[in-house]
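One protein chain omitted, others in place.
Chain naming follows the written order as A, B and C, and within any one chain the residues start at number 1.
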Amino acid sequence: MPNRKFWNTSITRVEPNSIRVRGYDVTELMGKRSFGDVVYLLFSGELPKSNEGKLVEAILVAGCDHSLAAPSADTVRFVASSGVPLQASVAAGIIALGDSHGGAIEQCARIFQEAQPQTKDVAALANDILAAFRARKERIPGFGHPQHTADPRTARLLGLARGWGLTGPHTELALAIEAAMERQLGRRLPLNVDGAIAGVMSDMGLDWRLGKGFYVISRASGLIAHYYEQVTQERPFKEVLWQEIEYWGPAPRPVPDQQS
Amino acid sequence: MPNRKFWNTSITRVEPNSIRVRGYDVTELMGKRSFGDVVYLLFSGELPKSNEGKLVEAILVAGCDHSLAAPSADTVRFVASSGVPLQASVAAGIIALGDSHGGAIEQCARIFQEAQPQTKDVAALANDILAAFRARKERIPGFGHPQHTADPRTARLLGLARGWGLTGPHTELALAIEAAMERQLGRRLPLNVDGAIAGVMSDMGLDWRLGKGFYVISRASGLIAHYYEQVTQERPFKEVLWQEIEYWGPAPRPVPDQQS
Amino acid sequence: MPNRKFWNTSITRVEPNSIRVRGYDVTELMGKRSFGDVVYLLFSGELPKSNEGKLVEAILVAGCDHSLAAPSADTVRFVASSGVPLQASVAAGIIALGDSHGGAIEQCARIFQEAQPQTKDVAALANDILAAFRARKERIPGFGHPQHTADPRTARLLGLARGWGLTGPHTELALAIEAAMERQLGRRLPLNVDGAIAGVMSDMGLDWRLGKGFYVISRASGLIAHYYEQVTQERPFKEVLWQEIEYWGPAPRPVPDQQS
Partner (left out) sequence: MPNRKFWNTSITRVEPNSIRVRGYDVTELMGKRSFGDVVYLLFSGELPKSNEGKLVEAILVAGCDHSLAAPSADTVRFVASSGVPLQASVAAGIIALGDSHGGAIEQCARIFQEAQPQTKDVAALANDILAAFRARKERIPGFGHPQHTADPRTARLLGLARGWGLTGPHTELALAIEAAMERQLGRRLPLNVDGAIAGVMSDMGLDWRLGKGFYVISRASGLIAHYYEQVTQERPFKEVLWQEIEYWGPAPRPVPDQQS
């Protein structure tokens, strides 16, 4: 990578009346290629060789909204109600896509990729990974869901990926960990949608550092709908009444004079 | 709309092992419908009747990136270089999609929709709108571009929309304003991609308040690529050297003692 | 202002081992001047001539927190619970300080400053301003409060400002509008803390465009306390249960096949 200027990029070249993304004229991409293909192009540098764009589209659909049960949507409701433009309200919701709200994609994909299941016995690898987590008394990310005993998006996503020939050793590893957990813990903690995305994105050759990226794009669509619903259907200034707040701090007290 | 609880929504119902967006099971949408269809569903409440989902996909592709020539991308570079997670870095870039950076979609769609071109003479309407802006000495949003004499995305987007039978009176109004401007000002200030999106989204029946929404989803994809490039290809802490900064404030001076 | 370089500023000159804010060595400001003095310096370009720094400190104290009754604090709670670093969680809360959550300082200070009460009859001006708002059927910002019939911070702030010799025609105008409202509407809608800050900041010579600035600095302190309380005292992932959400959208329906 040359680094002669302050501003360097390999993503897009803009010239007067020309915009080329990774070398492709954006006007040629429009209409000819799906947004899923272009997301794959932006994330990996190349257009899909087979059905990767379809799978990206399915991932984007999978994560589009989870109602007000998601903290990011509640965030958007409070911010939008305070008189803030769409993009800034939605950005506040996107900030909320943190380590424990979608962050499992990144964490889980990292585990899968660093394990390098391409060249190893996947069942043994799954046992080792699980044992390491149990030794540290940590929960492995990407399994279980607070509101679903079996995340309905997982089976569908893996089914589509399989049908499109896009599952491989990383997805196998995800399922092997699920099986190992059931054997070792005696109960099923099923792979959730984050873990499933982590598996298939790894098999599509995408870096785990991009894991949250799918979620940011996908959930942005739902958060925009929450912004719009808030400003068109609800009262301005979403307000928790003081009576609803349990205060458990110090009782009233006088302000002491400053000493020194 | 009932409003019996603190948390109300018409977007998605979440129940254990079930997620229904606008009544549709998300697992049925996955694979069967494009992300463009689902964005249209989230924005309008209904799935497309014809090619609207394809046009939404083309809009999302059109706006995906504009290199470091866009302030939002520069924003992401500085934030990502400071050791900030992906979603928060990208959110900072999304905040930058303000009134003068993509905001023309919303502003322009509002003008088009409030003009109600469905029932009026479009050429006369265009003259009136332009005259009103000129009287206030304001520039009409959605025309001209700082870096392109003719925004290459405009013709392509309108061509696709026309081919899919999705242009109507709002798009006609956009083009009529362009023509009126050329007549009245003696020079061509062509419709840019923001103005073109404003026209076709209005003809697809989408509220102008959602205008920036397309741009947020679309450009998120490019901003993620900029985040990734920054953290994998560039030095940490993107830093303007003090020698590069022109300081034009007061000369060195001693701090006076407080009076009172 | 010279504009020879891409990066221009009159705020601070950084050189190796030297940081000068508006010409003052920051190490000389430290300990010798209050943070209120320095905020005034940053906002106006000059250190206070009299008690302005004390008044800025009182403003910062006044707005420091309003419990979970403020949407910005609720925002921080949801974001912090999702596994997001302090600065990004607090930034999400700051985004919520929009037009209807602290925005009245800016709006109100603009009204006061554009009215130019220095050279006019303040009572007549108050009547004119109020009449203009009533003619447009708009509420004048800075008066009334959703949770306080009389905002307790107003009287205290104005009392301090008066004692420090810092009230003038803008504050008088604020009070004259309050009186005019009582006369014209037959009920008291008292000046709230936003309106009081708008008055005294205008009398201190600060541009209305900086109005929200006081609130951003001040409330940041409370939002940090909310972040800290969330991560140390509450369960991770602040979650609205699906049973608590009233869904009022379409009933379950099958996904139709795509037409075209």
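Quick note on the criterion: a residue touches a chain if its C-beta (ideal position, glycine included) is under 8 Å from a C-beta of that chain, and two chains touch if they have at least 3 such contacts.
In this text, all values refer to a predicted model and were calculated from it rather than measured experimentally.
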item	value
Listed residues C:Pro48, C:Gly98, C:Pro169 or C:Gly195, member touching the removed chain	C:Gly98
Residue among B:Thr75, B:Thr154 or B:Asn192 that touches the chain left out of view	B:Thr75
Sole residue of C:Asp128, C:Asp207 or C:Glu246 that reaches the chain not shown, by the stated touch rule	C:Asp207
Residues in subunit C touching the chain absent from view	1, 3, 7-14, 16-19, 21, 25-27, 29-31, 33-36, 38-39, 42-43, 54, 57-58, 60-62, 64-69, 74, 85-88, 90-92, 94-95, 97-99, 102, 106, 147-153, 155-157, 160, 207, 209-210, 212-213, 215-218, 220-222, 224-229, 231-234
Contact set of subunit B toward the excluded chain (per top definition)	67-69, 71-72, 74-75, 78-79, 81-84, 88-89, 91-92, 95-101, 103, 146-147, 236-242, 245, 247
Positions on subunit A contacted by the hidden chain, ascending	1-16, 20, 22-25, 28-29, 32-33, 37, 45, 47, 49-51, 53, 84-85, 88, 91, 95, 164, 240, 242, 244-260
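Going forward, only the chains that are shown with their structure count from here on.
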item	value
Chain closest to the assembly centre - both centres taken as Cα means	B
Distance from subunit C to subunit A - Cα centre to Cα centre, in angstrom	34
Distance from the mean Cα position of subunit B to that of subunit A, given in whole angstrom	22
Subunit B-subunit C separation of Cα centroids, rounded to whole Å	28
Residues of subunit B touching at least two other chains	1, 3, 7-14, 16, 25, 29, 33, 54, 85, 88, 91, 95
